[in-house]
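Can you keep this structure in mind? I'll have questions shortly.
Removed: one protein chain of the complex. Kept in place: all other protein chains.
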Amino acid sequence: MSMSLSNPNVKQTIPAMPGTWTLMVFALTLGAGMLMTPYDPTQADFLNRLATPSALHWFGTDHLGRDIATRVLYGSFWSLGLSLGVVSIGAAIGTIVGLVAAQNGRWVDMILMRTTDSFFAFPELISAVTIAGLFGPSTMNLVLALIVVSWMKFARLVRSLAISVVQQDYILQARLNGLPAWRVLWQHNLPNILPGVFVLWTNSWSRTILAISGLSFLGFGVQPPNAEWGAMLLDGKAYLLTAPHIMIFPGLAVLFAVLTINLTGDRWRDRLADNI
Amino acid sequence: ENRAPKELVIAAPFGPKSSVPDPRARQNGWLSNRAGVSETLIGLGYDMSMQPRLALSYENLSQTQWKIALREGVKFHDGSVLTAADVKDSFAKLDAEGHPAYNPRLSKLLGLKSITVEDTHTLIFETETPNSAFLWTLTEPSAAVMKDGYDDYPLIGTGPFVFEKAVTEKTYVSRGFADYWGGAPKLDRLVIDAIPDGAVAALALKSSDVHLVSNYPEADFAKLEEDQAGQRFAASTTRLFFYQPRMDGGPLANDALRQAVSLGLDRDTIVAASLAGVGGDVANSMFPANMTSWVNPHLMLPYDPAQAKALLDDAGIVDNDGNGIRELDGADVVLKLRTYEGRAALRPTLEISQAMLQQIGIGAEISIGEFGANNDALAAGEIDMHLQAWGTAPQGDPDYFPSTLVATGASYNIAGYSNPDLDALLEQGRSLFKTEERQPIYAKVQDIVNQDLPIIPLFHKTQVSVGNGKVIGYQIHPAETYLASPELDLAE
Amino acid sequence: MLSLNGLSACIGRQTVLEDVGFTLSNGQCLAVVGGSGAGKSTLLRLILGLRKPAVPVAGHLCFDGHDYALSKASSGKPMGIAYVPQSPAHGFDPLRRLRWQWQQLQRLLGKHAAGGEVLDALGLPVLAKAFPHEWSRGMQQRLLVAMALLEQPKMLILDEPTSALDPLIAAQVLTEVQRVAQECDIAVMMVTHDLALAAQFADQIAILHQGHMVQTGPAQQVLTAPSCDYAAELVAHRYWQQENPESLAAE
Amino acid sequence: MLNIAKLSVSAAGRTLLHEVSFSVAASEMLCVIGESGAGKSTLLKGLMGLMPCRYERFEHRSSAEESAFATTSGLGLPACRYVMQDPLAALNPKRSLGQSICESLYTQKLPAPEQRNRALSALEAVELPVEFYDRLPKEVSLGQAQRACLARALVAEPELIIFDEPLSALDALVQKKIALKMDQLRREIGITYIVVTHDLGFAAAYADRILLLRNGRMETFQDKGDFFANPASAYASDLVGAAQTLGALNRMEAAE
Partner (left out) sequence: MNALLTRLGGLVTVLFGISFITFAVTHFAPGDKALAIAQARYPGEMGFDAEILEGIRDEFHLDRPFISQYLHWLVDFLTGDFGRSYSSHSKVWDIFAGNLEETFSLAITALTLGLAAAFLLAGLAVWRKGSLIDRFAILLASVGAAIPSFWLSILLILLFSAHLGWLPAYGTGTLAQLVLPTVTLAFWVMSSQTRLLRSFLLEAYDQPFVETLRLRSVSEREIFFSHVLRHALSPALTMIGLDLAGLIEGAVIVEIIFARSGLGSLLAGSVLARDLPVVVFLVMFFALTYVLINTVIDLVQTFTDPRHLAGERNAV
């Protein structure tokens, strides 16, 4: 989004966000880990099945003898990356739709919001399960399904936030001053609703991580041998009583990732609310 | 007496398909048979031999005629006495479209021309064509003898347990039938709960929510075995894990590729990894080694990756673009493998296969679906192989499995395989009545299947169950046809 | 009643108030005048204890016999001061009907029926089911004053209570304020830009200029003898409208 | 320039303003006066199309623009600026004063530095130091915010500016300077003003015409001279008289 840099409000706030560094360090660690691990995340090693954590295999190995630590690292690509992509696309679409609807009122609002509502009526997991199930479980179907159902949340929140802003005198002023609608959106509405959108964005990101891993856990999501965390949890379920480490580490990875994102999101919110 | 009612709760991987599952329709019979609600004329012993059940004796009058004498004093759950007319009635419903018992599949399998009632306890069944598997087919749970149900008794069978209620995919409840011909059952109630997730079932056993888990997760069983803990039951079964490849199109229509797939699968490792060493025998043909009367002992399905690679190279299926995956007709060979939930060993088997195929340069994408949907997907060419687990001889007869899966036009021959020689052999096998005569025919059938590979056998699984230590009178049936018996009991 | 010593405050790098002090006794009215941005509102808010944690403040306040060190947030807020904020947005909950907000105050004070005559005196209509945004700004401002009067506080702090009112109504409002103040012996402190009004209603006038209290004294004295250039200029321009625009432009 | 007959404005199903007629010529100043709650702000909101309104006749400089207004959904008069009564509400709390002022120049498609320069000189015109360019509304006093609003309107140098009590939060010195600035612009570029005010002195000094509202109805509409010399209604003469006693119109006292 090159546009975001041309908006001074956004530009000013991004470097100031606490947690950005945490996230970067986090990303670097993951990257370095992936580069340094001697194992292949999908290469089975049948002699080494269900090994408990040791110096060689920090998190142990799974039922096919794959190194769990490596898989957790690579799993971040699926769990974090995929969901980030899905949510960001959804957020962009939804924000635009919501702003346009709020700004224009009447018919545009009507049509956009009814479309949003129509799509919105399908809960993510339901539609993902349905699409993935009916069209055959595959990662691509999963991603499409999630994108199709991820933008409405933003559209609705943004609209409801923007409507309360739209009634403010300064928006009227701006429009009276002849600013075109998109500029009013960009300069007046967006900065005001950004904190809310940020909360939702981080919130949705973490929710999507959970959704993807949940879907994988149910068998509808990322398909083996890809090391998605939810899929790894599914692997581990059969060994719950005998080799609990298979289920512990990916579970902790999900928890830790989602927790980090949520907390960072909260701090961003606080900062944004103070700053803009 | 004032003792507390004895209720046994069993966790099973599958549940009833509807709230009043007539045993004769669809696959419903398995559950009601296991639950002791419905009974067939002829039973299948724990050694897979025929046993008298509702029928006391059965006699071959001619190639197409069978005389069956009913047991006396058998009562239906509603108290009425079983007569030959009831039996005739019950079988007639198989053809009545719209009746809950409607079962065209079984009807076709039986191939009945007529049923004649000789006297109250004697019947004569006449088939259209000579069918040596006829009596075996009568052992199938769907061939149950039932009376039409009504409000109080939705399902009226003759077994030791009376159907009480069923919740779709969830639970099947029955209560003891004091007037059972084989003596009053020791249990008052029997509940079979569907817990598809083996891990949850194991937990449920641990928390004493269930008394017995009929399909215990293998990995956990191995651990119990190691610790010598728990009330363990294990028995080898005829259940075969196999791949059904798509033959009428797609890469696997190529014979060399199919052979290579079979050669590239290390069945020993699969058994060790997916069954967690609990038990299971590498399959050398579709029948397990313990089915001594029918298995062809000379067959082998070896693991030989070198030969697999050579075979592929010879067939021109080589990796030209250097991405580690061979190409066929210019496209990477990436097989879509699919299986379903419900049997713990399926998924790991699929994953291991994927890893192994990778090593001979064949790519694989794997996913989990549902049995019926997977069949559709296979038929539609959405997937290339369907990993399944079937009892190869639910009725003890060798005809059933090949006739259902690999004969031309067979109902589950979804992959589109057709071999006239095989069809002729099966035809011949059905018309012969002596085991010695039939043996060479089925040995040949197994041989052809191993060569053509319309199914790729992997292993026969040992069935494991675990009880809470108080389960009495439970025994695993090799075809998993029976479970509840009057002797089944719960210690105080 | 109230005495303030050495009040200083900085916002950012800017010193908004420096060494401001005065005393005000019961029944008296102090008018704070000064340029826009001189720090008048800040002064009022600091007295009321409405300070942001990031703003360093020094000074000492004595109100109604209690001492408050303004530099410490922990020293509490003076109690019993009614406040009319400069902008009505600071005074009303936009989601509540005006009548409800009025009644809430009545409930709080335990005067369930009182206040009608105050509304009358300020020329306000009956509080129907209107929401704040449905009232004109002048009406909102007067209602805020009415609410402050209803409270019958020990002291009244008004931030430009008449800025949205025409002179007639402004006089009417301030007359009512004066009446109540004298009746109940209330000290009044008010910010205004209108020196004429200040002269008419205030006993004391304080002139604030860029954070400094440049002159304090009885109203008449300030008007007749401004003590510094700024004060003089302010006083001189109090009827600026009547200077001839053309001649002014030529200056 | 602007000629309106029988304009009525309503809200919440109630008519707040009944049939007001007035006109203003180019580079004139029309002052709208009246007691608090008389409907002055409502009139302006109606003019700007912020409230639903009806009218009998409406003439702006060209008739093409009439139809633009007649749709009522198009927000108000073209090529004009409106300064609202509550400065804080009219400024986006998330944008600096400078940004708000520049926004007024948007339609003129000036390069950014030029915009900034003009905004800075507008700030100067309303007596605000340059550092206020980067301040947020919550960091300035109300009077300063009001001045920023004025700057925002003035910077665009439009044909018509509508002010709602523009000087209410300002002290006399600043009021005077801004009033002069406004007057200067009126003379130099011919801006037309409609000003709502409660300051009769201001009206007496600067207005060309005076519209007096009372209880949502038009009381009088007269030239300034007429209005002060012989008010057309009893209420108007009361008002003038009262203002005189209060000293707002007394030149002699001011000269003391």
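A, B, C and D label the chains in the order they appear, each numbered from 1.
Following the convention adopted for this analysis, contacts are C-beta pairs under 8 Å (C-beta built on N, C-alpha and C of every residue); 3 or more make two chains touch, one makes a residue touch a chain.
No experiment lies behind these values; they were computed from the predicted model shown.
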Discussion item. Using the document's definition of touch, tell me which of A:24, A:56 or A:126 contacts the absent chain.
Written reply: A:126
Discussion item. Just to verify: which one of A:143, A:210, A:227 or A:243 makes contact with the chain not shown?
Written reply: A:210
Practice prompt. Decide which residue listed in C:1, C:62 or C:105 touches the omitted chain of the complex.
Written response: C:105
Response to the item:
Out of B:25, B:68, B:156 or B:422, only one touches the absent chain, namely B:25
Fill in: Option touching the unshown chain, where A:64, A:176 or A:240 are the choices
A:240
Worksheet entry | Hidden partner interface residues of chain C, rising order | 48, 50, 79, 81-83, 85, 87, 89-96, 104-105, 108, 131, 133-134, 147, 151
Response to the item:
Per the touch rule stated above, chain A touches the missing chain via residues 105-106, 110, 113-115, 117-127, 129-131, 133-136, 153, 156-157, 160-161, 163-164, 166-167, 196, 199, 203, 206-207, 210-211, 213-214, 217-218, 230, 233, 237, 240, 247, 251, 254-259, 262-263, 266, 269, 273
Response to the item:
Against the hidden chain, chain B presents residues 17-19, 25-27, 97, 102-106, 167-171, 193-197, 199-201, 203-204, 206-209, 340-341, 369-370, 372-373, 375-377, 380, 382, 409, 411-414
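Criterion: only the chains that are shown with their structure count from here on.
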Item to complete: Could you set chain D aside, keep the rest fixed, and say what connected groups are left?
Response: A, B | C
Response to the item:
When centres are defined as mean Cα positions, the distance from chain C to chain D in whole Å is 26
Item to complete: Determine the centre-to-centre distance between chain B and chain C, using the mean Cα coordinates as centres, and give it in whole Å.
Response: 91
Item to complete: Make each chain a node and each touching pair an edge, then name the shape: line, ring, star, complete, other.
Response: line
Item to complete: Mind listing each pair of touching chains for me?
Response: A-B, A-D, C-D
Worksheet item: Any idea which chain A residues touch chain B in the complex?
Response: 42-44, 46, 49-50, 63-64, 133, 136-138, 219, 223-225, 235, 237-243
Worksheet entry | In the complex, chain C residues that touch chain D | 11-12, 33-38, 40-42, 86-89, 123, 125, 134-139, 141-142, 160, 163-171, 193, 195-196, 233-234, 237-243, 245, 248-249
Discussion item. Applying the document's contact rule, which stretches of chain B touch chain A when the two form their complex?
Written reply: 197-199, 202-203, 206, 217-220, 222-223, 269, 272-273, 276, 341, 344, 347-348, 350-352, 354-355, 365-369, 377, 382-383
